[in-house]
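The complex appears here minus one protein chain, its other protein chains still in place.
Then we have chain A:
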Amino acid sequence: MSANAIEIRDLRKSFGPVDIIRGVNLELRAGERHALIGPNGAGKSTLFHLISGRLRPTSGKILLHGQEIQGKPPARIVHAGLSRSFQITNIFPEMTVLENLRCAVLWKLGHRYSVLRPLGRLRDVEAECTRLLEELRLTHRRTSRADSLSYPEQRALELGLAVASGADTLLLDEPMAGMSHSETAAALELIMAVTEGRSLLMVEHDMGVIFEMADRISVLVYGEVIATGTPEEIRANPAVQEAYLGTPNAEEAA
């Protein structure tokens, strides 16, 4: 067992002739909350796709708890203990909120592809879903179709699908994008609660949020991590200031 939840070594990804991820090195320590920031198009989502198995890297290594996972299919990576949410809401639109969550907890509770008992009789599934609904503040929406939810509710469900799988390592891609100020505050509180005791790597643009929640920050610019450090270190880093924070309207540009 390594002390790092994720270790990325010289990771590269090119789409045809275009290099998008150009030698990324990154460590997510076990139990830390780590923010990934960087301008639009820097490759943050692509990096998440590589870690979670949606994309295959061109070269380089990704270790999850010391085990190589690069190039493995997403389901295997989930079994190894990593789950994720998506920047663009990626839920089951025609199913109810409860059904969405049931799907997400089935694997960890060991029911898998079972046909032995109806879901209504699986006490553990019901208990876990009730708990999640409560936590996500979606209890009153449990029988609503997912595509009928408001945007913040859909984002909460998106987050719920990621945390429900029980993985100890979480990747959250802009979980609060597009939310109002008050919605963001509520979402942040929720994220802090559901990620308690897990390792978290999160893409986020809101500097206020980042400095409040992150133990460490990495800055990705043009497919390279140009700096990693505590919020104070990042704030003081001249390279970061120049490449990213230095622009006068950094927060909106991000």
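Methods note: contacts are C-beta pairs under 8 Å (C-beta built on N, C-alpha and C of every residue); 3 or more make two chains touch, one makes a residue touch a chain; residues count from 1.
The working rule: contacts and distances are computed from a predicted model.
Think of the chain that is not pictured: of "Succinate dehydrogenase hydrophobic membrane anchor subunit", "Branched-chain amino acid ABC transporter permease", "Decaprenylphosphoryl-beta-D-ribose oxidase" or "Copper chaperone PCu(A)C", UniProt labels it "Branched-chain amino acid ABC transporter permease". Remark: the omitted chain is touched by one listed residue; of A:E134, A:E196, A:D215 or A:E232 this is A:E134.
Of the candidate positions A:I8, A:V78 or A:I210, contact with the unshown chain belongs to A:V78. Mapped onto chain A, the interface with the missing chain covers residues 52-54, 73-75, 78-79, 83-84, 90-95, 99, 102-104, 106-108, 111-122, 130, 134, 139-140, 142, 161, 165.
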